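Here the complex is missing one protein chain, while the rest keep their positions.
Here is chain A:
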Amino acid sequence: MLDIRNIVKQYANHRALDDVSTQVAKGSIFGLLGPNGAGKTSLIRIINQITAPDSGEIYFDGERLNPGHISRIGYLPEERGLYKKMQIGEQMLYLAQLKGLSQQEASVRIRHWFEKMEMQSWWNKKVEDLSKGMQQKVQFVATVVHQPDLIILDEPFSGFDPVNANIIKEEIQALNRNGATIIFSTHRMESVEELCDSIILINKSKKVLDGKVKDIRTAYRTNTYRLEHLPYDGVVADREGLFTITQREDTGGNTTLTIRIAEGKTINDVLAYLIPIVQIHELAEVIPSIHDIFVQQVTAQASTH
């Protein structure tokens, strides 16, 4: 869907994006992750053609990004808002027409969405008369009403109450099932991890890593397991050359251990050692979360500086 190649964006005093490249697969949910100020919004604005990069290029469906693509993108900016004094229906029609829909088509689609989201009675209301959550719903509909192939959501869940956030999340997944490609941008990595197929991590205007979530997490496995065993009259201790215990918790007689297996050994070796001693109740591999990986990468980067 998107092929981003070597994007550089320079502002007077700082470089917002430094040679960032990545690919967004068609029909995927893509996470654009990084702390505040990393350059996420700069990249999104370049994709939306609000600003132009100093160098590098973007291909949209194999074509060089051009103004014709604007109507195929739906964008929900982080800094979002609506005309406060304008009626909701009129406002939606206006925004949809700016995206290239005819008035009739826009009207039909908006009414369809309003029905779906149970907002029919809002048509003649002004934005200032709606609650914050309601405004967010309106804004979301305005973003997707022209059936874009690519939907870009910058910090989509900030400001939503949990109920509405869930509704929106479900709608996004439904749109994705119908073929839309979604880009999520957020600094709260845990919130999108479950949704995203692929991600890119940006920090201080540079790409830290990108790829499929599954692959990344596999690649950053640390051979760590969580093991719960029933009461036992002795104490399981580190065993040189086999594993080290990084954490120990005692809960109601059961003990939960987090162990790290030594290089060259497998979980089977550990079990072979443990089974004669304790009765194992539960065992699971601890796969690092994107957040953990991010923190690890960023702190590593900071310490090399």
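To be clear about the criterion, a contact is a pair of C-beta atoms (placed from the backbone, for glycine too) under 8 Å apart; a residue touches a chain by one contact, two chains touch by 3 or more; residues count from 1.
In this text, contacts and distances are computed from a predicted model.
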{"item": "Missing subunit (named according to UniProt) among the choices \"Multisubunit sodium/proton antiporter, MrpA subunit (TC 2.A.63.1)\", \"ComF family protein\", \"ABC-2 type transport system permease protein\" or \"Sigma-70 family RNA polymerase sigma factor\"", "value": "\"ABC-2 type transport system permease protein\""}
{"item": "Hidden-chain contact residue, picked from the options A:Asn6, A:Thr51 or A:Asn66", "value": "A:Thr51"}
{"item": "Absent-chain contact - pick from A:Leu82, A:Val236 or A:Leu274", "value": "A:Leu82"}
{"item": "Of A:Ala12, A:Val163 or A:Ala284, the one touching the omitted chain in the full complex", "value": "A:Ala12"}
{"item": "Sites on chain A contacted by the missing partner chain, in the whole complex", "value": "11-12, 45, 48-54, 70-71, 73, 75-77, 79-86, 94-95, 97-99, 139, 142"}
